[in-house]
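Take a look at the following structure, please.
Partial view: only certain chains, each at its native spot in the assembly.
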Amino acid sequence: MRIGILNSGGDCPGLNAVIHGVVGAADQLGWEVIGFRDGFEGLLPPGDYTILKPKDTVGILKMGGTILGTTNKGHFAAKVGKGDIAEVPPEIVAKAKRTMEQLEISALVIVGGDGSLTTGLQLYREGWPIIGVPKTIDNDLHATAMTFGFDSAVNSVVDGLDRLQTTADSHKRVMVLEVMGRHAGWIALWGGIAGGASVVLLPEIPFSYEKVAEHIKARDAQGYHSTLVVVAEGACLPQGDIVSVDANCGGEVRLGGVGQVVAKRLEELTGKETRSCTLGHLQRGGAPTSLDRILGMRFGVMAVKLASEGDFGRMVSYQSYHVGSVPIQEAVNKLRLVEPDSELVQAARAVGICLGE
Amino acid sequence: MRIGILNSGGDCPGLNAVIHGVVGAADQLGWEVIGFRDGFEGLLPPGDYTILKPKDTVGILKMGGTILGTTNKGHFAAKVGKGDIAEVPPEIVAKAKRTMEQLEISALVIVGGDGSLTTGLQLYREGWPIIGVPKTIDNDLHATAMTFGFDSAVNSVVDGLDRLQTTADSHKRVMVLEVMGRHAGWIALWGGIAGGASVVLLPEIPFSYEKVAEHIKARDAQGYHSTLVVVAEGACLPQGDIVSVDANCGGEVRLGGVGQVVAKRLEELTGKETRSCTLGHLQRGGAPTSLDRILGMRFGVMAVKLASEGDFGRMVSYQSYHVGSVPIQEAVNKLRLVEPDSELVQAARAVGICLGE
């Protein structure tokens, strides 16, 4: 029996842990694992793949990125149509199917984000033996309480804030750090709290520059002459603000925009020297944290279990501190956002963090 | 209004985050915070304490240990009697009560382990306004799904394994790392998985030296000439094994025993050069991880919320990804152990980790 695996979309710490889990669990069942390279692209004839044995995954648990490579867009890119059905062109699907058949793949594990899982759902509905593994560094998928990569990204934000704090203190500056999070502010919120930021601006909570500026000036009056501001790339900017989109990034990730805009406004309103930094690609890479290694590995093992039981069309999921699964169709297109009145947000406010309201 | 706080028992990364949360939340309510020094000892007349304002907790979120100090044993040490009632000598309780009254403490937050919380329960039953915050680096308290300090301890184990792996590989050795965990093997299991150990020995799962030696020899035959072994200090050793207790540690923590015994046996059985290391105090200290900072802070904020609502006799708890509370009496003396057939343990086995069975 053969199980295929591919990674799709932006890379994320923990992808290799999933591969490690899949390969280890498959090996114990006597299954062979075929790793397709560069996402769905590897499925196109003649097929770009490698056979993965336990020896090939020694040490990858600790490595960021993915040894299989991944693709953000490619031949399988598709507008998501009505009813949550991705519309990958039929001729592409047919070609890929030929590879599946020639390689006699009994189950295909797709590790990807919302878009890739929607593609997986389309394929499943067309009869493919699909197992989904959620990959969202933003941790914003409703159907799973936690995803790998998030803890690592939060750590990158904390590392960044640690570095900015000493220089902010020395120069009595306001430092604005732009981090990931187009729809959900989890990275900004967790990173901001753990890294000692005093202002955190999220997509979910509209903010006012005046309120933030007041907060900074109040801090100054209390003797805190520096302030760290974390802003999610999708922060809910006051209307009328124009954010330049970095052409270099092909629209994929909006870099260098929001942080600079916020920094400029805050400098005008507070009169304090203000600098901005964009973490950008620095928060995607690097070694995964312990938690992400374990979570990714468990996801991979569960994917093989589902495959061995012929339980297709399901996505691995973390619920109530155990790894299980849910139907893919119940998982896609449903975001888990920061709730403005949740216990976590209240705790942030309780320790004096300004959310800009 | 005044709220008191004390840390009791062994130190743990995240204690300062709890203090930070308590001080921040109390300040927003206009409450004053009294930090008692060195655990319950600080309650003894004339009282050893300090007033804590937000300025006093700047930056402590990131610091290991506790700025208040803590005591493992002292005047409040007591045999736990029947019915979960600690029996702190009445004259000690009376003295401490005087301090409480003189300082007009409206609520006392006790951050401590099972023993300290049992003492807290005794005091609550005698009418004290007690709020408990669980502190167990081993993450083995039944009433809370997660405790601060655990993630940091796991990281220390992973750091240790990372260091041992390169030297083990270079010299083709078996390396045994002894880690914390007298009753529960969570640290050993999480640390072992995330750090790439091939053998993990826990208190919950009896093991056989022969099985472990076979595993190591099988690895050798497959070309893996080094093996990392993680052993919890309370690992379930085969009967008849004598473990020397390090007299230097006063019986508090059993250091340098189990790891050396296991290393010696494995060397005899495998014929491979084997070395042992004891992480000891190295896994208690250091800066808390992001997760532990946030969890500790949320616990502190919730403690103040309970205090402000007069909801005494309760312990802060993490359940279903939110911080809430449970009655202290339902929380103490109930351990959460590694279940030998849980999804996590199965995942470890699936990727080839030997648990010695």
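Things to note:
Letters A and B name the chains as they come in the text, with residue numbers starting at 1 for each one.
In the analysis below, a contact is a pair of C-beta atoms (placed from the backbone, for glycine too) under 8 Å apart; a residue touches a chain by one contact, two chains touch by 3 or more.
As the structure is a prediction and not an experimental result, all values here were calculated from the model.
Note on stoichiometry: the full complex in this file contains 4 copies of its one protein sequence, with 2 placed in the shown coordinates.
The criterion applied here is as follows: only the chains that are shown with their structure count from here on.
Work out the mean CA point of subunit A and of subunit B, and you get 31 Å between them. Listing the residues of subunit B that touch subunit A in their complex gives 20-21, 24-25, 27-28, 54-55, 58-59, 61-62, 145, 151, 154-155, 158, 162, 190-191, 193-196, 222-224, 289-291, 293-294, 297-298, 301-302, 304, 320-324, 342-344, 346-347, 349-352.
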